[in-house]
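Sharing a structure, written as structure tokens. Questions coming.
Note that one protein chain is taken out, while the other chains of the complex remain in position.
Naming follows writing order (A, B and C), and every chain is counted from residue 1.
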Amino acid sequence: MRKISLVITARSSYTKYKTILDNLINKKNIKIDIVCSGSALIDKFGKVEDEIIKDGFKIGKKINFILDNDEDDRPGKELSMAIFNFSEYFKEQKPDMVTVMADRYEILAPTISAAFLNIPIVHIQGGELSGNIDEKVRHAVTKLSNIHFPATTKSMQNIIQMGENKKNIFKTGCPSIDIAKRTIKNKKKLSFDIYKKYGGVGSFPNIENGYIIVMQHPVTDENKRSGKQIIETLKAVSKINKPVIWFWPNVDIGTDGISTNLRIFREKTKSKNFHFIKNMNPYDFLELVYFSNGIIGNSSCAIRECSFLGIPAVNIGTRQNNRERGPNVIDVGHDHKEIYKAFNKITSKKINKSIIYGDGNAGKRIADKLEKVILVSTKKFISL
Amino acid sequence: MRKISLVITARSSYTKYKTILDNLINKKNIKIDIVCSGSALIDKFGKVEDEIIKDGFKIGKKINFILDNDEDDRPGKELSMAIFNFSEYFKEQKPDMVTVMADRYEILAPTISAAFLNIPIVHIQGGELSGNIDEKVRHAVTKLSNIHFPATTKSMQNIIQMGENKKNIFKTGCPSIDIAKRTIKNKKKLSFDIYKKYGGVGSFPNIENGYIIVMQHPVTDENKRSGKQIIETLKAVSKINKPVIWFWPNVDIGTDGISTNLRIFREKTKSKNFHFIKNMNPYDFLELVYFSNGIIGNSSCAIRECSFLGIPAVNIGTRQNNRERGPNVIDVGHDHKEIYKAFNKITSKKINKSIIYGDGNAGKRIADKLEKVILVSTKKFISL
Amino acid sequence: MRKISLVITARSSYTKYKTILDNLINKKNIKIDIVCSGSALIDKFGKVEDEIIKDGFKIGKKINFILDNDEDDRPGKELSMAIFNFSEYFKEQKPDMVTVMADRYEILAPTISAAFLNIPIVHIQGGELSGNIDEKVRHAVTKLSNIHFPATTKSMQNIIQMGENKKNIFKTGCPSIDIAKRTIKNKKKLSFDIYKKYGGVGSFPNIENGYIIVMQHPVTDENKRSGKQIIETLKAVSKINKPVIWFWPNVDIGTDGISTNLRIFREKTKSKNFHFIKNMNPYDFLELVYFSNGIIGNSSCAIRECSFLGIPAVNIGTRQNNRERGPNVIDVGHDHKEIYKAFNKITSKKINKSIIYGDGNAGKRIADKLEKVILVSTKKFISL
Partner (left out) sequence: MRKISLVITARSSYTKYKTILDNLINKKNIKIDIVCSGSALIDKFGKVEDEIIKDGFKIGKKINFILDNDEDDRPGKELSMAIFNFSEYFKEQKPDMVTVMADRYEILAPTISAAFLNIPIVHIQGGELSGNIDEKVRHAVTKLSNIHFPATTKSMQNIIQMGENKKNIFKTGCPSIDIAKRTIKNKKKLSFDIYKKYGGVGSFPNIENGYIIVMQHPVTDENKRSGKQIIETLKAVSKINKPVIWFWPNVDIGTDGISTNLRIFREKTKSKNFHFIKNMNPYDFLELVYFSNGIIGNSSCAIRECSFLGIPAVNIGTRQNNRERGPNVIDVGHDHKEIYKAFNKITSKKINKSIIYGDGNAGKRIADKLEKVILVSTKKFISL
């Protein structure tokens, strides 16, 4: 009997855990322990907690650590609180392994907590490259982890380069592609009314003849500029004469600079094309993306799922720096002219689909490995 | 004007900082901010704090985080407390850079705190290899740091392999060798009376005709076995018919298992050869080592300084696994027969001195670099 | 030279500190150390921090502790964080005395921190009676404090009854009355345009011919019912055919239940009479109250300042239970009919002004005492 603590800290991590959990739930020798934490517990970020329960999973522990201020030491203090709780919880529960997802800052907390308790740590989606603080977090987590499930060939190679043992590295593809594949299956058009189902504020443009999606999150180490950055994007998108479904930013530091400017824009312009939405069921979101004319911002979805789905994407700024890209992406800076120009260019040509981020079976591969992988909690650096 | 926060968390880290500080103190464009933390503040670990002040340096901030219990979640909770304080302190002080030393678990706290404040982090002595949790900590700190001062050629290569940029890596040698070199200069015999100067408990054997040193610390992920392990060492050392200067263990988890058994041994055997000492001024310690017949245990000194000094060493167990060794070391397991046999073997031959860990000028090299190195707080993974 | 740490944790506490600080600032043997904390640091609660600085005072330390969740253990965990910081800060700063204001839950943090450092604690506005958790907090703070500045005769008697020494108790009146007195001096009508100066959302009714004010905060131990409670008030106020200036609730637990319902009401009814405001400079607020036709809700202002100003008030629910009242107040339950009826009754008669809460010189009295009171940090229970 193997007891696995799976740490879910945000909507984005739950989306990737979904097909893993679907594949784990029926394994008889696996005891699932879901730790729901951080923004996944908070109303204004869509309370993923409720969705996990609705999907039929049980939450073993809730760990709250989000602070309400915009001080620069907020992420550090949040980690402090999270490590306190994770350390105590893992000590009491003694899981056989702990899984952490990707590269959000808060995953340092369960990773460090498990490391000092000598609990084997499984890192899903390590080895990728990006800019900013995520780059530090992701690779530090790799060096604290024991078992690795990278999504791509390149990220697997990076993990090997960092001195990890090949025997503990398994390329699985990204489970977000599983969701993308499952979601668009047999769909011809958007299966739900976005306004009825998700409400939101702003105008309610008719999206039957096409629309674009904007999702732009703050970049931690550019948090003071988040307001200026979003203003450029707002300018560019205003010029594109299409309905816009705009998503509120995530909870990272700098979020206030973005949301304040979105509110000002909304109340000042009262544009007929802009609709603002807080959160969306991940399935619905992928459908929305799939039937859109393109996506603008700095969401990882534009790079990952959209490569598989073949959706044109304008990626703004440094947040997705260094990630592998399919042929669907154009990168631009925080400049409204550049953004506008790139959007016209990428939407005017045919996009080839790509499986660099997975073929849609990552969840099953990961679940099978979690069941059977040899558990180790120590490490040895492998020189190349 | 460059403001540097130097984080000292234990006696071992202060010893290595000493020649760096001696070289920094007169640089006009450097403002030194010493953060004294962890066991460096605590009486029973020799209160390095007092020594720093006596050496003429000013302490900018004291950060306490040591908990008094032997629960497995202690290191995690200590990190939690430390991160809270370091994050707030660095936010308020805004240093231009933060330096952290080597691989004790607590250095994750200032490293993480500085990383999320986008303060450039300098890691001294990264890239080395060892066993156990230190191995995770050291490399995670490398991936969170921006500038690296490895001691050896091999450790520099390891840092490069992990994807760090060569431009930010400077091989300096280990400053502990500076201290070793300085200390033995012009010395013909032990310059102090160890019993008068350091007191201690147990017997007071005559050490004029030779003696051995024992220093064995707990190994974090073997903390439950620390008692058994020390018993083997006690057995072996009892058979060596020489005066023994034995040092109490450091504060890592498992320390109680060691100290309890040392106390039992002392009170039961009342051996005429054993003297127990808490802590020692690092200069005196190096002298003591230099004039000894050999050192037994798992101290890094046996590997590092003793290679330069040419002192025979028996290294027990996994704590120093994978570190580079000079010709002065024999490695053994926790077995009293092995320990005894190895001691006889290594002390019966001539030892050649080695400079793999430095030539005695590391402090100056590091100080000069701290003054002038180009500061960066972001990272980019360099593929080989 | 006497160093006083004055702890400001919210807008309401700063308003009361204002005339104390105005009187302290010129005393030569007093060193003022303002600790700004909690909701006083947060944007969405009006960031009193900025106002303090604008008023010419220097903030010695910022202590953040507000968490972003709606769990029941939030106040406890916030106190935990606050005590950690206050304890360390007072240890480092060694103030000669610490002052805390009134009865918000967070004042337990500086009070406990100072108590265990044997620093004399001055409690302003103890001894009053109310319902709910404030009642526990206020009297616990009294028993942890050394010197007391109650506002009223009755509250002074209560402090004596609790066993405190008469020599350490000084009835001063409430400094909020100072502000009220100062504000209305020579005013004939509202001196500012509320919409221009404070923005806000909702409609913008003409308030020249009268208006009412609503301010209803969550009640900690009724936090689950905060939504239902506000709905009753909304119903009642909707029936009163007057412009309404409605203030968003404070940050106490239950705040989400109120703000969500205010948003729903606003977006659904789009009433022409309702205008919503976040926060207001305390001077402006008092003017607004002074020229209003009455105040509804559970704000302490309705009980305290309005008794001095002679403004009709409908006090809803338990939040102000047991406070002394002037002739301007009618108390009602959370029932829309009761609220509506009480409003008509109290606004139909002439209100006599009262000085039970002070004569407008409390700030000077308190500042003079802070300068000269004999400092004690120990206690002795005085039996009656």
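Going forward, a contact is a pair of C-beta atoms (placed from the backbone, for glycine too) under 8 Å apart; a residue touches a chain by one contact, two chains touch by 3 or more.
Fair warning: this is a prediction, and the values are worked out from it, not measured in the lab.
Asks: Using the touch definition up top, pick the residue from B:69, B:153, B:191 or B:344 that touches the left-out chain.
Replies: Reading the full complex, the residue touching the unseen chain is B:69.
Asks: Of C:220, C:273, C:298 or C:347, which sits in contact with the chain we cannot see?
Replies: Among C:220, C:273, C:298 or C:347, only C:220 touches the chain that is not shown.
Asks: Touching the absent chain in the whole complex: find that residue among C:30, C:59, C:162 or C:190.
Replies: Selected residue, touching the omitted chain: C:162.
Asks: Out of C:79, C:212 or C:366, which is the one that touches the chain we can't see?
Replies: Checking each option in C:79, C:212 or C:366, the one touching the absent chain turns out to be C:79.
Asks: Considering the whole complex, which of C:55, C:71, C:208 or C:267 touches the chain not shown?
Replies: Answering carefully, the residue with contact to the hidden chain is C:71.
Asks: Mind listing the chain C residues that contact the chain we can't see here?
Replies: 71-73, 75-77, 79-81, 83-84, 86-88, 90-91, 105, 108, 112-113, 115-118, 129, 131-133, 135-136, 139-144, 157-158, 161-163, 220-221, 322, 377-381, 383-384
Asks: In the full complex, which bits of chain B touch the chain not displayed? Write them out.
Replies: Its contact residues with the unshown chain are 41-43, 62, 64, 66-71, 77, 81, 251, 256.
Everything below uses one rule, namely that only the chains that are shown with their structure count from here on.
Asks: How many angstrom between the C-alpha centroids of chain B and chain A?
Replies: 40
Asks: Averaging only over C-alpha atoms, locate the centres of chain B and chain C and give their separation in whole Å.
Replies: Inter-chain centre distance comes to 54 Å.
Asks: Could you check chain C for residues that touch two or more other chains and list them?
Replies: none
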